[in-house]
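Dropping a structure here in structure tokens format, bear with me for questions.
What you see is the complex with one protein chain gone and the rest in place.
Naming follows writing order (A and B), and every chain is counted from residue 1.
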Amino acid sequence: MKPCAVVGVGQTHHRSRRRDVSMGGLVREAVFRALDDAELTMADIDAIVLGKAPDLFEGVMKPELYLSDALGAVGKPMFRVHTAGSVGGTTGIVAASHVQSGKHRTVLAVAFEKQSEGNAQFALGSGKGASLGAGGSFAPFLRAYIHRSGAPEHIGWKVAVKDRQNALKNPYAHLKIDDISLESVRNSPMMWDPIRYLESCPSSDGACAVVIADEDGANAAAAAGRTPAWILGTSSRSEPLSFAGRDPVRPQACLQCAEDVYTQAGITDPRRQIDMAELYVPFSWLEPIWLEAHHLADEGEGWRLVDDDTTQLTGALPINASGGVLSTNPIGASGLLRFAEAANQVRGRAGEHQVDGAGVALAMAYGAQNQYFSMWVVANSLHPFG
Amino acid sequence: MTLTSDDIAVIGWAQTEMVRRTELTEAQMLVRVITDALEPLGLTRADVDFTCLGSCDYIAGQAFSFVYNLDAIGAWPPKRDSHVEMDGAWALYEAWLRLHEGDIEIAVVTGSGRSSTADPALIYPMEMDPYVLAPLGADPLTFAALQARAVIGAGIADERSMAEVAIRARGTGTVDVMLAEDYVREPLRRHDIPPITDGAVAMVLATGDRARRLVDRPAYITGFDHRTDCHNPALRPLDDSPSTRTAAREAGLGDAPVEFAELQAAFTHEELLLRHVLELGDEVAVNSSGGALRSNPIMATGLARVGYAADHIFGGGTRALAHSTSGPCLQQNLVCILGGRS
Partner (left out) sequence: MTTFAESTITFPYQRSLGPVLGAFMTALTERRILGIRNGDEVMVPPMEWDPATGAELPPDFIEVGPAGTVESWTWVPAPTVQHPLDRPFAFAFIRLDGASTSLLHAVDAGSPEAMAEGMRVAPRWKGERIGHITDIACFMPGDTPETDGPDAGPAAEPVEMMEYLASITYRNPVPTMVERAREASRERRLLGMRCPICDRVFVGADRPHCPIDAVEFGPETEVELGHTGTITNFVVVTPTPYPGQTQTEPFARVFVLIDGTDVIFPYQTVVELPVAELRVGIRVAAVWASPGEVGDDPRPAVGPSGLVGWMPTGEPDIDDPDLVNRVY
């Protein structure tokens, strides 16, 4: 398997409605930022991988066809992945696979959603009445976690506050809630018991792009003073929706996906060897749930890492320094944003929300009913553990 | 021993009965066809290291429709698994790339779709430019007809040779009778147009020695590439398919002759155009399966082409080409070349 690295990252200013751009304009904003970051042009790109959530969100079927020209893909391979909410992550992984296979040298991964053109609840329910909406299907999982862990009720609120405060340091983030507090979260309307409004992700228009280069490209970037984010491991796992005894709170697919990506990256003690993580948390309680399912906390103990400030930006294991999905959620792009933000952290390019000294970062995206998992581990050296 | 690119092979495949309208769900089609592909190889779902599915939500009429299909692959214990919103031929590409990493040996890819459930004339405009083409209801027959005109105008086809393609594909008909029929979308007649088909295809890939242990004559993927042209058919020469030419060149068509080709040509003029672009002479057996004009299970049609090409190798053939396409007027094209070893 050939080494590869992220050498450029770009994203749009995410907002609830990007009425100032066409669909092509939206993705190009992210693409040109990524290319500029990599000091490359469209001509340097060998292949494009596009990911987004169901086409019902925008009412454009197979949008990679219309977007080919906009992405500079004419004459090149163009690929479209779709793995539910994890799609952004899968986009990064498949783009990396293009390079790791040795078949392509410099690949552009792009993910976007222009969901203000449609209606998210409508699309999630495939146009039928009584849609459960975004949080409806996860609420029972969160209830189960709260019960079995014995976590106090403020944990969810704490995550919500942390992520929105981190977002204030991220110029691209959608939500900028200066006065967010435990109290304002607790007092916000209940959306899907036990999930309150301010514990829920927004609906955003946005795009993210990442340039992945082979070893030569990465070394060239390094020589020019632009630290590459070496992709030490990538992993995907899926598990079926329902069978008696399936545990969506501690899903096997997540546990195994994490074990796989850690093995590839040479990580034996994730809690200590990972400097920060971008985990896909669209509803607050998923942070402690994922900490446990990624072996970053013992079973039943994930909430303690929230409670004792371990996951704060200044803590020992910052989670979602970017503000996460709770602050920005163009559904198809959210997974790639996690992967991109993790890459920026180890490249030292996260600006105000930079985690000091981040050398190894984990990114994760999930989809459907906690069934699809995509993860990568990035680092600013090929062998961070010697 | 490190895995080399040309040591990844198709070792088997299966397809459902191709029907005008199935009573089965997409997941039901898939569960059967995956078993049908694995069983002859003595493999079970537990042996499969990686799966990649190709399907389309809009055709299924359901957001996240592929999540239901996940049940068909036996993802317990959890599987390395992915999905493309493209024909299974591109799922094959993803699996092929993944297998290069050398840590896994067996992959299954699928393509599935039930296009009988909605009117293609009303769905396909939605894949066109959302601002200036979709709102006109610009449908695939219209674009195909405009391309047919261009192909005829360039002397690559005429209505007679198009009818002959249809006769070869379906094994029936006479040219004069067919040319007496009315146009459906001038210059296209009923026989020039693909059927509506529901169906699914599953294919098994294996690497290196594992492939050779499982079958006598693996169909090695010696070259694989795909490219896209610009989207709006008005902006490109419709009497040509540059992306097909590039994909074929990059897949190594020029390295050695192929004796067998399966082209995803949904319309008769497309077969003639693709033959022309790929420079496939009369010595090449083209679409002996009947191709997409015989059965057109959208999202599986391209993967089926690879399947028939693989069959040619399994049966002793030397080199076969499979082609798949997506988008209006052959916008995006994929070429996969399979070879046998003595």
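Details
One rule holds in what follows: a residue touches a chain if its C-beta (ideal position, glycine included) is under 8 Å from a C-beta of that chain, and two chains touch if they have at least 3 such contacts.
A quick note: this is a predicted structure, and the numbers were derived from the prediction, not measured.
Chain A residues in contact with the hidden partner, per the touch definition given at the top, are 17-25, 28, 42-43, 56, 58-59, 69-74, 116-119, 121-122, 125-133, 136-137, 139-141, 143-144, 147-148, 189-193, 240-249.
Although one chain is not displayed, chain B still touches it through residues 21-25, 27-28, 31-32, 34-35, 45, 58, 61-62, 68, 70-72, 74-76, 116-119, 121-123, 125-126, 130-139, 142, 145-146, 149-150, 183-188, 230-235.
Simple rule for what comes next: only the chains that are shown with their structure count from here on.
Per-chain Cα centroids separate chain A from chain B by 32 Å. Residue ranges of chain A in contact with chain B, taken from their complex: 1, 22-23, 54-62, 65-69, 73-84, 90, 94, 97-98, 100-103, 123-126, 235-241, 243, 251-253, 256-257, 368, 371-372.
Against chain A, the residues of chain B that register as touching in their complex are 5, 56-58, 61-64, 66-68, 70-71, 75-86, 90, 93-94, 96-98, 100-103, 123-124, 126-131, 134, 225-232, 242-243, 246, 326-328, 331-332.
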